[in-house]
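Below: one structure, written as structure tokens.
One protein chain omitted, others in place.
Then we have subunit A:
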Amino acid sequence: LVFTEEDKYGLYSNLLFKYFLAEGIVCGHDLFVASAKEHPDNILKELPAPLLDDAYGKELGDEAAAAKSEDFQDSMKIAWRYQNLPKMETSPTTYTKFGHYYDLSKKMSPELCQSVKWHSFYLHEELSSEPTMKTCNMNSSYTRLLQSIQRIISQEGFDGSDPQKKQRNVLRIGIQSLGSILWGDDICCSDTPEDIHSLTKFLYVLRGLLRKSLSACIITVPAHLIQNKAIMERVTNLSDMVVGLESFIGSERETNPLYKDYHGLVHVHQIPRLNSLICDVSDTKDLAFRLKRKLFTIERLHLPPDLSDTVSRASKQDLAESAKLLSSGCGAMAIGKKHLDF
């Protein structure tokens, strides 16, 4: 269960959402798209087209290879101690291929979209039908959504209930903007919402459904609107993976020279720890994303060298603030607001 906290204007989280669905189509998985905002048909029309492997993969590989060969032979004169450290890889997946690449400037062809079976749930169309399952005091929109998901899972045999079906497939579920007012939940509007348990109950039941079947789910939530932080803590506990996107649009970071190459930060709050004592932790937790013309990349955030001639107070303070944010891990913020001097 991948839980994504939306960025303020929802631009980038939408992108991640579309990537998830597009990957599903390319892999031949079945899709289930639920939304209260846009009709799922429209969402599906907007999916990015997959790039043919050879062309782009090679381009990416060339770029990286060029950068590597350039300074491979230079030995360091002053900072020679650093010579022995491995080269910092900004984009870790240059050589390993996992998944597919997509071209954001083109839309996916309708034939490709139609090649998989997909189910949709558009809240405003479903409001007329009455839920038949026990509601357990949950928001009725959520109840309907759960019922729909459960119906698809058992009808299409994703939970292994149909032994006749030889070919087992994966169901990719995408739910957009859960918890927003459009779903009838008021946790995004008020500090003391009427029913704080609806979302968490929904997530628990969804988790049960996902564990029982061959499915994966991505949910985007406008977390910046939820006033009651206790809910976010509980939600983090109930999800396998929690990723937050923070875009720089409209914030003072947009003009910060530190971040000039990037469009936003990626905060990984939690990674799945399934079927094992340990989880696969990467070396770094400072990730940023940028939207190039064709590609949305997530890279390690590294500070550009501080080459400013004039050292103005404001920018130094800013840099130190940002550097402090970088040095603390994502799940373990340094206690207290100690100002770290560099």
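The criterion applied here is as follows: contacts are C-beta pairs under 8 Å (C-beta built on N, C-alpha and C of every residue); 3 or more make two chains touch, one makes a residue touch a chain; residues count from 1.
Here is the rule we use: contacts and distances are computed from a predicted model.
A.B. asks: What protein name does the UniProt record of the undisplayed chain give, "Mediator of RNA polymerase II transcription subunit 18", "Elongator complex protein 6", "Mitochondrial inner membrane protease ATP23" or "Importin N-terminal domain-containing protein"?
C.D. replies: "Elongator complex protein 6"
A.B. asks: Even though one chain is hidden, which residues of subunit A still touch it in the full complex?
C.D. replies: 133-134, 136-137, 146, 150, 197, 200-201, 203-205, 207-209, 211-212, 228-230, 233-234, 237-238, 273-279, 281, 283, 285, 327-335
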